[in-house]
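Below is one structure; the comments refer to it alone.
One chain of protein is taken out of this complex; the other chains stay put.
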Amino acid sequence: MLLAPRVWGSVRLGARGLAGRAPAEGRKVDIAGIYPPVTTPFTATAEVDYGKLEQNLRKLGTVPFRGFVVQGSNGEFPFLTSIERLEVVSRIRQAMPKDKLLLAGSGCESTQATVEMTLSMAQVGADAALVVTPCYYRGRMTSAALIHHYTKVADLSPIPIVLYNVPANTGLDLPVDAVVTLSQHPNIVGIKESGGDVTRMGLIIHKTKKQDFQVLAGSAGFLLASYAIGAVGGICALANVLGAQVCQLERLCLTGQWEDAQVLQHRLIEPNTAVTRRFGIPGLKKTMDWFGYYGGPCRAPLRDLSPDEEEKLRLDFTSNGWL
Amino acid sequence: MLLAPRVWGSVRLGARGLAGRAPAEGRKVDIAGIYPPVTTPFTATAEVDYGKLEQNLRKLGTVPFRGFVVQGSNGEFPFLTSIERLEVVSRIRQAMPKDKLLLAGSGCESTQATVEMTLSMAQVGADAALVVTPCYYRGRMTSAALIHHYTKVADLSPIPIVLYNVPANTGLDLPVDAVVTLSQHPNIVGIKESGGDVTRMGLIIHKTKKQDFQVLAGSAGFLLASYAIGAVGGICALANVLGAQVCQLERLCLTGQWEDAQVLQHRLIEPNTAVTRRFGIPGLKKTMDWFGYYGGPCRAPLRDLSPDEEEKLRLDFTSNGWL
Amino acid sequence: MLLAPRVWGSVRLGARGLAGRAPAEGRKVDIAGIYPPVTTPFTATAEVDYGKLEQNLRKLGTVPFRGFVVQGSNGEFPFLTSIERLEVVSRIRQAMPKDKLLLAGSGCESTQATVEMTLSMAQVGADAALVVTPCYYRGRMTSAALIHHYTKVADLSPIPIVLYNVPANTGLDLPVDAVVTLSQHPNIVGIKESGGDVTRMGLIIHKTKKQDFQVLAGSAGFLLASYAIGAVGGICALANVLGAQVCQLERLCLTGQWEDAQVLQHRLIEPNTAVTRRFGIPGLKKTMDWFGYYGGPCRAPLRDLSPDEEEKLRLDFTSNGWL
Partner (left out) sequence: MLLAPRVWGSVRLGARGLAGRAPAEGRKVDIAGIYPPVTTPFTATAEVDYGKLEQNLRKLGTVPFRGFVVQGSNGEFPFLTSIERLEVVSRIRQAMPKDKLLLAGSGCESTQATVEMTLSMAQVGADAALVVTPCYYRGRMTSAALIHHYTKVADLSPIPIVLYNVPANTGLDLPVDAVVTLSQHPNIVGIKESGGDVTRMGLIIHKTKKQDFQVLAGSAGFLLASYAIGAVGGICALANVLGAQVCQLERLCLTGQWEDAQVLQHRLIEPNTAVTRRFGIPGLKKTMDWFGYYGGPCRAPLRDLSPDEEEKLRLDFTSNGWL
């Protein structure tokens, strides 16, 4: 699945080297904050549209994000070739503000391919790698297997690793005991938790509190609850369209304005569900079109929303006062 | 399943009449606060031990609870006869402080039996009825069916109804749209949410905010997060053993001391999981023995913990500083 | 839930005593054959309609069934009082042909209630008891707990016990190792398997082949495959309306006419799914009305089919040539 390094040797490397990004002794990199998981824009003939990508980045760059996640689930990474995955990251590295973090999804099914992709992501400018759990053989993905996988990747990676647990896509929950063990690795800095189980999140935070390990919420739907329980940020699909509002929710939580935070959180739940579980990436991209970004089509087999679905999607935004 | 009224005619009615508990015009009863779901003590020969029940109540009465839940899932209600269910509630009504609320589980599989049990619970002194979703025919338990069920029960009940959603036991999630519809009923005052999905809880709170409808967390594991998102209390198995601590968590949340709340919440997650999902009622009862209450055996087919399980249970308390 | 014996002392006992039904030394009772799980007819005001029950029995009595299952899931047993459960069995015992077997559902959540109900069912004329897995506390229903439960019931029952595994209703699969252990009990004669997993059924048959233990398919949808793998019959909701056809499928399988059996089996799958998983008991009862039986309403919270559902239900029968 992975190419030999020379094949993608022509990909432009990120302007920033890796110096300073390797795990310093003592303190790990701080990933606290809000990130949109950037979508991959396609032309009508399903080519990656790098122009639109940069255009989106310019608009997203005005929002006070901590950084950008590239090739998360919302980036349609399983539909991209290795070359495309790296090229997209490289372009975003160029286009994004220099003071933001770039978290690049580098998970593959095999440990070897994940190691190679992580190295490549580092070469094209990623600040950290977001590594989804391998899942095709989920029946054998025990704690021991997953600990071994992530340890190998973290050992060999020049950039910090963020674990990525997203059971809706993988049909798999990275066991808490595996997370606790992995939190002790000097090159594993945190986890993106997309399952929405705050009891689990609280337990992870509690059991890793001596480890300099950070938890990011994987969705805006439970962002306030995640902050309340000790998470330090979120990677939120909704931030692609309501980025300012998600960042505002962050500020309200961080400054202890919980009542205002609650009001805002409530208004974000339905829009968030609409662009994630309910209508998926086609819903997110359609909404981006409404909010002045380029959404465009998905690659097949993902399909455009039906008119009926589009109407329901719109209602989830209008009924909460966002459109 | 239900007896004719004359059969349990001999059951002692609660000292308090129903006056003042029927839904007043305008404002529904306020159920905010912390409740332990009281266990049912059995003798070695599996008879209800009313003496131990009263003894437990006396000790629980010293904790600043809002009230008591009787015949929730932790009360082993599916193992009790109708007569026992009512007798237990009657006894607790006598034994408990007069200023506390008594929420009695009255859910049965059929609507008719649920109506009758609710009426009976009111007669023996319940202040409100906690009605679990019927679930044996879960494939047909649509929103429409559940709305019809609860509406009928609420129409005919002299005491307020609290919906009870506990998917771990029922294999069923009461749909949010059904909850929203039911929240408009003048005799339905809230919901106990045991699933732990705070996004769902937030949505329910958001969509019922004009309805004078209250949400209680069904477990201590996500109590802080529930308060953060707008819940008003919790019915927590753990409160049977760490009642003061759960009430302290409530106070910290209500007074905005979120940092202290977080520390406390973290220490409660493992003990909570231990007495609920991990070791169930046998785990809870064993822990009660440790904390000066009478736990005792469960009715069959529930079985005592093995020595190995008991050791793990103890570790979940000792490692968090509670034993 | 259970009444003291005197309460149902007035229920008419079945004409047949229990003599000869207790497990003979050496050989267990033979339960091979086809059974309809009889529905419980209700009047418009939700009373049990015993007249219609007897009328249905007369018509069902002309089909070459091995016997009748009463108070299986299709009998709406969770909606009946204990008195009704026994009265229904008693009436069917009177109305049914003397040479047929009566299998009565006697499962309750507690072991004690199940023992008592089984004794009562024997008293009112049941030939064997069909005992569903307790399930409300499914998280603790380990092999050990279920083995203990069924052993106790079988030890104390004057009539043979048939295990009943129906994961669609219980959310629980009786573990194969528990079935194998229980098959050695002299008073446990077989299992009704409703899950449709023929690999599991084959394994049970293989591992109990020295035990004089019989497996019945729990649905007509996989009846042929069950015979092929070694099952000896079926308890099939569809037999309430297409009883002759289900019995014909039995004969084709038993006489090795597999090609004709296959053609017939294929035509039964959609109607079978329609009256089980797809439209449940309301679908079965509606179909009974079409086929000259009395179906009538279900007890709440089960609801009548919508006109649209009814149309789809009809299509599942007409498109296969049954209406």
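In order of appearance the chains are A, B and C, and numbering begins at 1 in each one.
Everything that follows uses one rule, which is that contacts are C-beta pairs under 8 Å (C-beta built on N, C-alpha and C of every residue); 3 or more make two chains touch, one makes a residue touch a chain.
Note that the structure is a prediction, hence the values are computed from the model and not measured.
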Which displayed chains the unshown chain touches: A, C
From C:229, C:298 or C:313, residue that would touch the chain that is not displayed: C:229
Per the touch definition above, residue among C:46, C:144 or C:203 touching the missing chain: C:203
Contact with the hidden chain (one of C:221, C:282 or C:295): C:221
Chain not shown, touching residues in chain A: 1-3, 7, 46, 73, 78-82, 109-113, 134, 136-142, 144-146, 148-149, 152, 168-169, 171, 277, 280-282, 299-303
Sites on chain C contacted by the missing partner chain, in the whole complex: 196-199, 202-203, 205-206, 209, 219, 221-222, 224-225, 228-230, 256, 258, 262, 265-267, 269-270, 272-273
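We take it that only the chains that are shown with their structure count from here on.
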Neighbouring chains shared between chain B and chain C, ordered by label: none
Most contacted chain pair (by C-beta pair count): B-C
Centre-of-Cα separation between chain C and chain B, whole angstrom: 34
Centre-to-centre distance between chain B and chain A (centres being mean Cα positions), rounded to whole Å: 38
Euclidean distance of C-alpha centroids - chain A vs chain C, Å: 51
Two or more partner chains touched - positions in chain A: none
